[in-house]
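A single protein chain has been removed from this complex, and every other one stays in its place.
Order of writing sets the labels: A, B and C. Residues in every chain begin at 1.
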């Protein structure tokens, strides 16, 4: 399984903060993103059509080409604004 | 009259922290320094032969060419080391 | 809450004197401490702000902050450093973040504190949501100038 997290404006726009998905179909982050984007406009806007999409795999910044393994924690979020 | 102040290592080397001198003979700081330097080796070392001599007239950084007026406060000291 | 003693992510406010004392504890050859405190302004991008809420990514936040702190220690001769970042609801004038750095000399302390803040701004997973006077809520946009501030360190020698 994969643990997926959504933060900040993504969490609000997508209506959820986390979910689990089976690893099987997703070799890379890109595969996962393609599938999630099919869920509707909000998903496409936040994930596919967003040049500022930030990706973390296992709490480290990653990108679309990052390979996924069982038990990975994947997070999607907008650019950070702390401090 | 002129009020003359000596600070830090100058105060210790010259054995005094302040004195008053008549203005009459000192048109500029240079005149005053020439006269003070005649008092002995310690004076010459601190005042004439010291490339790092710092001068203030009326609590503002000055130099040898600064003109003196009655009531002026002149201070001689080494480079500052606060902070 | 975290395995990193010099990183704290907390809802509670912090006391500057107490934290700087902790930073200096056990280091006698410190000559310079630089502390940066980020505070909630009552206006941002021309709009009045009534409240601010800070969301973060638990776990990744601490890792990101510790990584930034270690980069600073590799780059400058520091005696110690700490980062405290608050989360949750805050009001104008509240303290949000503290970055404090101790070093022998002042230049390293100034540069390292500045570096940690610049990297925190662009790499630590925190997000701000503002509440406006009409009750509307608005996620704060990332600033281009923050990316530029981070980029300037790439061309600088430590």
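Throughout what follows, a contact is a pair of C-beta atoms (placed from the backbone, for glycine too) under 8 Å apart; a residue touches a chain by one contact, two chains touch by 3 or more.
What you are looking at is a predicted structure, and each value in this text was computed from that prediction instead of being measured.
With respect to the full assembly, the chain omitted from this view is in touch with B, C.
One chain is missing from the display, and on subunit C it is touched by residues 15-18, 20, 24, 28-43, 92-93, 104, 106-107, 109-110, 113-114, 117, 149.
Within the entire complex, the positions of subunit B that touch the omitted partner chain are 5, 7-9, 11, 52, 56, 59-61, 75, 77-83.
We take it that only the chains that are shown with their structure count from here on.
Subunit B and subunit C, compared by their mean Cα positions, are separated by 48 Å. Mean C-alpha position of subunit A lies 73 Å from that of subunit B.
A separation of 26 Å divides the Cα centre of subunit A from that of subunit C.
Under the contact definition stated at the top, not a single residue of subunit A touches 2 or more other chains. The set of subunit C residues that touch two or more partner chains is empty.
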